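What follows is a single structure, and I will ask about it in a moment.
Note that one protein chain is taken out, while the other chains of the complex remain in position.
For reference, chains read A and B in written order, and residue numbers begin at 1 within each chain.
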Amino acid sequence: MSEGTLQRVEGDVAVATRGELGHSMESAPGLLPGELRPHPSPFKYVVIAVVLCIVTAIEIGTSYLEGDIPNGLLIFLLLAMALFKFVGVAGWYMHLQTDKPLFRRFFILGCVAAVILYTIVLATLSVFAA
Amino acid sequence: MATIEQTAEVGGPPSQGTPGHDPHATSTGVTNTKLAIWLFLSSDCLFFGAFIASYLLYRGRDVSGPGPRKLFDIPFTSATSFILLMSSLTMVLALAAIQRGDHRRVRIWILATALLGATFIGGQVFEFTEFSREGLHVSTNLFGSSFYLLTGFHGAHVTIGIIWLLSLWGMSTRGRLPTKKAESVELAGLYWHFVDVVWIVIFTVIYLIPQPH
Partner (left out) sequence: MTTVTDEVAVVKVHEPIIVLRRPKSTTGVWSWFTTVDHKKIGIMYGAAALIFFLVGGIEALLIRLQLFQANGSVLTASQYNELFTMHGTTMVFLVGMPMAVGFGNYFVPLMIGARDVAFPRINAFGFWVVCAGAIFLYSSFIPGVNGVPNGGWFGYTPLTSTPIDAGFLPGHGPDFWSVGIILLGIGSTTSAINFIVTILNMRAPGMTLMRMPVFVWMMLVVAFLTVFAMPIITVALIMVFTDRNFGTLFFSPAAGGDPLLYQHLFWLFGHPEVYILILPGMGIVSETLPVFSRKPLFGYAVVVFSGIAIGFLGWGVWAHHMFATGLGPVAVSAFGLSTMLIAIPTGVKIFNWLGTVWKGAVRLTTAMLFSLGFIAMFTIGGLSGVLHSIVPSDTQQTDTYFVVAHFHYVLFGGLMLAVFSGMYYWLPKITGRMLNERLGKINFWTMLIGFNVTFFPMHLLGLYGMPRRTYRYDTGLGWEGINQVVSVGAFLIALSTLVFLSNVIVSLVMKRGEVAGDDPWDARTLEWSISSPPPEYNFAEVPEVTNRDEFWHHKYTEDDEGHLVPIPSGGAYGSTDADKHDGHGIHLPSPSIYPLVMAFGLLPIAYAAVYQSWIPLVIGVLILLFGMYAWGIEPSTEEA
């Protein structure tokens, strides 16, 4: 049983010989390591950017409706649009939608933990009290 | 923090005793560095969340001093927010460029991102000086304390991002950012998009949501 010398040479041919738990970085043809599906194309990125701009414009416009619509509804709409943009950037620009689920799970864990914990803190300090 | 471990990753047990074996294979199939940066970003959610929560707690509780109604210039901040949003586009285009080996474009898009980011910071600096001239300092009231610290730390994150991007740009001009190191750009991109995403939250929650009277 010989010990192969490990040379980090550019263009090393990687051959996956391991059984379980030896995920090679060359997963499937056309996919980069860590990807589950192909990432969006540059054209799609631009399209997403345009959508995000439009939503931002709508958001800003909506904020000027203060006083014309109930505050609760206004806040709901603004938060919904912010969430839409959040998911747009995180899902597509950060590739959470096309990468392996592991990243998505950790990030959602962090976001959810932050929202729940801080909401409880604010509730305890009577921020939501009438 | 910029390009740590990006030249040769210790991904997985380096030697399997089998010659020619993939030296970068990991138990999950994702690289160490990408996993690490996602963990860091998840951690940063708690950091910004605490400042945002404190801002929300102290909304409308000022005893004196100027408040957001008086000071906020929504059109101005909308413009800077657009700029930061567009910088996310240029960032992801930089990543796409390096993934297909177009190094000239990589440099263009990275520089564009850094410039847009710097413009955003310029806008922040302008906003802070304006508010300061109108009498808002960290010690004026709760709004001052919570607003400046939240947006200040956000701005610090953007600034670090700009330095990171300029470092990558510098490496690329010297030929030290080959296609096989595309992940370096990806990692910087993830950080950059995160900073943008935090701003999306801040812009809505602090600027747009109706201010208390």
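Rule of thumb we're sticking to: contacts are C-beta pairs under 8 Å (C-beta built on N, C-alpha and C of every residue); 3 or more make two chains touch, one makes a residue touch a chain.
These figures come from a predicted structure and were not determined experimentally.
Participant: Looking at the whole complex, which visible chains does the left-out chain touch?
Facilitator: A, B
Participant: Using the definition of touch stated at the top, determine which of B:R69, B:R100 or B:R176 touches the missing chain.
Facilitator: Of all options in B:R69, B:R100 or B:R176, contact with the hidden chain holds for B:R176.
Participant: One chain isn't shown here. Among B:M86, B:L111, B:L142 or B:I200, which residue touches it?
Facilitator: B:L142
Participant: Residue by residue, what part of chain B touches the chain that was omitted?
Facilitator: Chain B touches the missing chain through residues 1-21, 26-28, 30, 32, 35-36, 39-40, 42-44, 46-47, 50-51, 54, 57-58, 61-63, 137-139, 141-142, 144-146, 149, 167, 175-176.
Participant: Since one chain isn't shown, list which residues of chain A touch it in the complete complex.
Facilitator: Against the left-out chain, chain A lists 1-6, 8-13, 15, 17-22, 102, 110, 113, 117, 121, 124-125.
Criterion: only the chains that are shown with their structure count from here on.
Participant: List the centre-to-centre spacing of chain A and chain B in whole Å, with centres computed as mean CA coordinates.
Facilitator: Taking the average C-alpha coordinate of chain A and of chain B, the gap between them is 14 Å.
Participant: Flag every residue of chain B that touches chain A in the complex, lowest number first.
Facilitator: The touching residues are 8, 11-12, 14-31, 34-35, 38-39, 41-46, 48-50, 52-53, 56-57, 74, 78, 81-82, 85-86, 88-89, 91-93, 96, 99, 178, 180, 182, 189-190, 193-194, 196-197, 200-201, 203-205, 207-210.
Participant: Looking at the complex, which residues from chain A come into contact with chain B?
Facilitator: Per the touch definition, chain A meets chain B at residues 1-6, 8, 10, 12-18, 21-27, 32-34, 39, 41-42, 45-46, 48-49, 52-53, 56, 59-60, 62-63, 66, 71, 74-75, 78-79, 81-82, 85-86, 89-90, 93-94, 99-100, 102-103, 106-107, 109-111, 113-115, 117-118, 121-122, 125, 127.
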